[in-house]
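For reference, the structure I am asking about is given below.
Removed from the display is one protein chain of the complex; every other protein chain stays in position.
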Amino acid sequence: MREHTFTTVGEVKRKKGEIPEIGIAVIGFGFMGKAHLNAYKKIPYIYWPPVVKINLKKLCGIPEEQVKENQIRYGFKEYTTDWKELIKDEGIQVFDNCGPTNLHKEPCIEAAKAGKNIFCEKPLGRNAGEAKEMLDAVEKVGVKHMCGFNYRFVPAIRLAKDLIEKGELGQIYHFRARYLQEWIADPNFPFVWRLSKKVSGSGALGDLGAHSIDLARFLIGEPKSVMGITKTFVKERPKAEGSREKMPVDVDDAVAVAIEFENGAIGTLEASRFCPGKKSQNIFEINGSKGSLSWDMLRLNELQFYSTKDEAKGIGGSRTISVTESFHPFYKEWWPHGHIIGWEHTTIHEIKHFLEAVVKGEEISPYGATFEDGYKCAVICDAILESAETGKRIEIGY
Amino acid sequence: MREHTFTTVGEVKRKKGEIPEIGIAVIGFGFMGKAHLNAYKKIPYIYWPPVVKINLKKLCGIPEEQVKENQIRYGFKEYTTDWKELIKDEGIQVFDNCGPTNLHKEPCIEAAKAGKNIFCEKPLGRNAGEAKEMLDAVEKVGVKHMCGFNYRFVPAIRLAKDLIEKGELGQIYHFRARYLQEWIADPNFPFVWRLSKKVSGSGALGDLGAHSIDLARFLIGEPKSVMGITKTFVKERPKAEGSREKMPVDVDDAVAVAIEFENGAIGTLEASRFCPGKKSQNIFEINGSKGSLSWDMLRLNELQFYSTKDEAKGIGGSRTISVTESFHPFYKEWWPHGHIIGWEHTTIHEIKHFLEAVVKGEEISPYGATFEDGYKCAVICDAILESAETGKRIEIGY
Amino acid sequence: MREHTFTTVGEVKRKKGEIPEIGIAVIGFGFMGKAHLNAYKKIPYIYWPPVVKINLKKLCGIPEEQVKENQIRYGFKEYTTDWKELIKDEGIQVFDNCGPTNLHKEPCIEAAKAGKNIFCEKPLGRNAGEAKEMLDAVEKVGVKHMCGFNYRFVPAIRLAKDLIEKGELGQIYHFRARYLQEWIADPNFPFVWRLSKKVSGSGALGDLGAHSIDLARFLIGEPKSVMGITKTFVKERPKAEGSREKMPVDVDDAVAVAIEFENGAIGTLEASRFCPGKKSQNIFEINGSKGSLSWDMLRLNELQFYSTKDEAKGIGGSRTISVTESFHPFYKEWWPHGHIIGWEHTTIHEIKHFLEAVVKGEEISPYGATFEDGYKCAVICDAILESAETGKRIEIGY
Partner (left out) sequence: MREHTFTTVGEVKRKKGEIPEIGIAVIGFGFMGKAHLNAYKKIPYIYWPPVVKINLKKLCGIPEEQVKENQIRYGFKEYTTDWKELIKDEGIQVFDNCGPTNLHKEPCIEAAKAGKNIFCEKPLGRNAGEAKEMLDAVEKVGVKHMCGFNYRFVPAIRLAKDLIEKGELGQIYHFRARYLQEWIADPNFPFVWRLSKKVSGSGALGDLGAHSIDLARFLIGEPKSVMGITKTFVKERPKAEGSREKMPVDVDDAVAVAIEFENGAIGTLEASRFCPGKKSQNIFEINGSKGSLSWDMLRLNELQFYSTKDEAKGIGGSRTISVTESFHPFYKEWWPHGHIIGWEHTTIHEIKHFLEAVVKGEEISPYGATFEDGYKCAVICDAILESAETGKRIEIGY
């Protein structure tokens, strides 16, 4: 892991005894944009006393009518439809990119050049090449950078990481994960930007599988090789609901992968948008010589943990840990145990982590994903696509 | 159900074309207070376009140092340590009482007299007598009033109500519920205000069981009779952690009830704080001639539903419905399906329901619980305590 | 617990070096009868080397055509339609009564008088009076006697008992159980003998609730008092499928109970045949100061166990123990772990326990239920019915 030193560029100005203020710019207010905006609204009163004063400076998006309305809705000082205005604005220290994937590279690189700290949603680029350019840009300038792998900020997953680091699982033998959704199983579901390679780079792989890949790296370590198959089940779709005009789908609808890790573990990955009933089943399971772990996004407050320590007494069994105690990761600011948090909280924890690193000059890694993690994930995604195309095992090399 | 007409007192002033503004006063900033404050912060940007402008006017609590800090934290205009100042303030239209139970009656009655709309946390009073005085007060003046039975605002529970109302369960035969926690199973856990009858009225019954009773009434209808047992397992506790000084516990640690409903259904209720592993297990199950339903707070986004319709085909089975679709109750403002919400969202839905009723002059009932519901719940709680003491079945009469 | 000494009557004859042989008579070959017959067929090759040689002497039942066919089917030497012939037969040492409840008392008493060891299905009698007469009869003669509470012989439940006896749950605070079925939720389901008080004594209570009561006594100890409600939802039913002629139902369709134990624990019991989707949900849950346990018949190989010991490390959680290890109770004769057993195996374990006690002169109790347990269960059932009728808490006295 390379060092991320905090330099003077984009640095937050402080006056003695005052809470430092950060000027924030956000691109996008759709799904992930809304999740980020929610985080910026909640952080000021949830984390107390505050370590940072959030100044919602500029919201960027299209169409103008909507961005204008969302400016008011979320309380931004200004709005724009041109991301370049964000770059120019010297009052902005954090550049938060929630735009579609084809709008990640250029804006982020320009923002880096302007010395802004950058949070970019995943996938970082449409492919490893783009991601590498982005990584190089932020490293050259030395700004803080983070890539939106929010599942690292689930309390149960952080607890999983803690258990693995403490050796509670012993030597890791297996990692298996899948991220399954259902929303395009119907062939008449209309075309959307996520189905265009030009916009998204890949399909289920970059959208869903990227999360599993990042969790694998976060929890288990670097992959050594991959072998995979991709499939596009529905090759064209109506341009809009009920429309006769068709649009070609040129990304993967689903992917299946056999994976091998540097530490010797093996396992499988799957991502698909063709699984009826799977509202958003992001799930993983890990087996080691001393125990096993598993997690499911639909019950995100729970961690399943099996320890061989209990076996001798005849009472070994997979435990359902309700990761909602005040001493569990991220939980002390929330509610009494058993009063669960939801998906949105993962983003709150993540952005809080980023802002704190920016103002305190702390490390993003290893708990937060950086552009380096975004890049490595892209390398692995590209290797999977290459394996699917060539029918060969592809060794991972960054 | 009595009519709740919206009168001129405490009415929100409107100017044509402007969003009406409501001045809010809140007592308390502990667990439930924080949940309400969180709701007031989120409603303005989650529900859009807005139907109400929230003016956080005054926060009340003790000690002064803390209330002052929380005033800043949540952005209130003013603070006070004296609830009477809230009554006098003519800029306050909503009086939100999250104080301990012994601070419910007098402040709420005074607020009613001053024409303020009132949200009061449950249990409404320490007993049915107090609750009746409170109900009479709000009805006399004609203000809007609501009692904090927030589980009515869980999407899965609202869906349950819809299914029952549509007849999907047929004739109801059974309702069984329990609300179990674990936090005082250790006899050395120190005394807290929730263990004092003078402050709380009752123990597990009013704190936890009241939720089950309200859900029973909400979903199934009025109880006809109850038979119950209460128990105080630990009769005195350290005054503080590690303290030698002891404080007597004069409330129920746990309660078990056999219940009969007006519609002929029977079932059981249990509430306890002595159940290791039960972080906050608020659970119910309903059986009718055509189907069954169950719900568990720890997986609050899920509803279990069994329909006899599927039996003939050999594929009958209890379904785990992920109540997270945009067309499910309360969900369209939140996240894509499968991206679950948490416990705090129930309070957001509830307070939004209240504010909307206040500004639009809509009904609180039947979906929101009013002081009438708070009073009826108190009557049932008192009947259970009487049954426990006398060993007799007690008929419910309001 | 009274002593059960093994006397000379009904004693199995042994010759030195030979496996003792037991002559078996069975009444009934319906549901429970078939389960017993299956046990007699399997015990000889599952338990090896054998401690007993099973001689299937006489099968009794009606109509003659069917009993004759079942004689051949199960390999009995003879058949009869008159239970009195079993009494007279000196080659019979074990009298196994799987007849309807109204055929329990007289045959068992006569068999006792004839010195036969008796296994009688539950409920022992139609009421406590009948059960007491039966208990007195077997105790007077001194034969071995057992009552068919087969759930004591589920590996997971025996493990539960072990954990409780070792103190793993600490002081017991709660026991809650329910046994729910669905088969008569449809009002057009025709009348059967289980719905006649004259034949069965009671309805869901004696048929299902009796199992929960026995498990409560087995696991937790003696009840102190009960308060209960019963309900007959459908008061008359077609005499046969589609028949216009109606038969009155004079037993309880469902029962709900609040219960208190001698050791201070409280809880609830429910039994019903009106719960769609509940194929046979026999379930219990126990909470103590140091942990909790629960079990569900539909997943009978699993025990849920929560221990407070794990809490300090932040990894407390309810464990799903797969009670299928060779070192788990009853399992070593079966299959490799994870290769589950079914419901029928509980009866095999139970009858093997009985036969072994008969030939070795061992104790039936505390693991096996005797007529004393059958009687005590009947006393509790009667108390529940009395409470339901009088509306009063009834103290249990044997």
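The chains carry the letters A, B and C, assigned in the order they are written, with residues numbered from 1 in each.
One rule holds in what follows: contacts are C-beta pairs under 8 Å (C-beta built on N, C-alpha and C of every residue); 3 or more make two chains touch, one makes a residue touch a chain.
What you see is a predicted model; the values in this text were computed from it and never measured.
Colleague: With respect to the chain omitted from the figure, which of A:149, A:179 or A:306 is a touching residue?
Modeller: Candidates A:149, A:179 or A:306; residue touching the omitted chain: A:306.
Colleague: Of the residues A:48, A:233 or A:367, I need the one that contacts the missing chain.
Modeller: Considering the complete complex, A:233 is the one touching the chain left out.
Colleague: Just one of C:17, C:63, C:242 or C:336 touches the chain that is missing; which is it?
Modeller: Answer from the full complex: C:336 touches the omitted chain.
Colleague: Given that one chain is not shown, which residue among B:78, B:133, B:250 or B:310 touches it?
Modeller: In the complete complex, the chain left out is touched by residue B:310.
Colleague: Spell out the interface residues on chain B facing the chain that's missing from view.
Modeller: Here the touching residues of chain B are 159, 163, 303, 305, 307, 310, 314-322, 325, 327-328.
Colleague: Across the whole complex, list the residues on chain A that are touched by the chain not included here.
Modeller: 171, 173-174, 176, 178, 180, 185-187, 225, 227-231, 233, 254-260, 264, 266-270, 272, 274-278, 287-292, 306-308, 316-318, 387, 391-393
Colleague: Against the chain that's been left off, what residues of chain C make contact? List them.
Modeller: 31, 35, 37-38, 41-42, 45-46, 48, 69, 73-75, 181, 278-281, 297-302, 322, 324-325, 334-345
Methods note: only the chains that are shown with their structure count from here on.
Colleague: Please indicate which chain is farthest from chain C, where distance is taken between mean Cα coordinates of the chains.
Modeller: In terms of C-alpha centroids, the chain at the greatest distance from chain C is A.
Colleague: Please report how many Å separate the Cα centroid of chain A from that of chain B, as a whole number.
Modeller: 36
Colleague: Whole-Å distance, chain A centre to chain C centre, using C-alpha means?
Modeller: 55
Colleague: Do you know which chain C residues sit against two or more other chains?
Modeller: Correct list: 307, 316-318.
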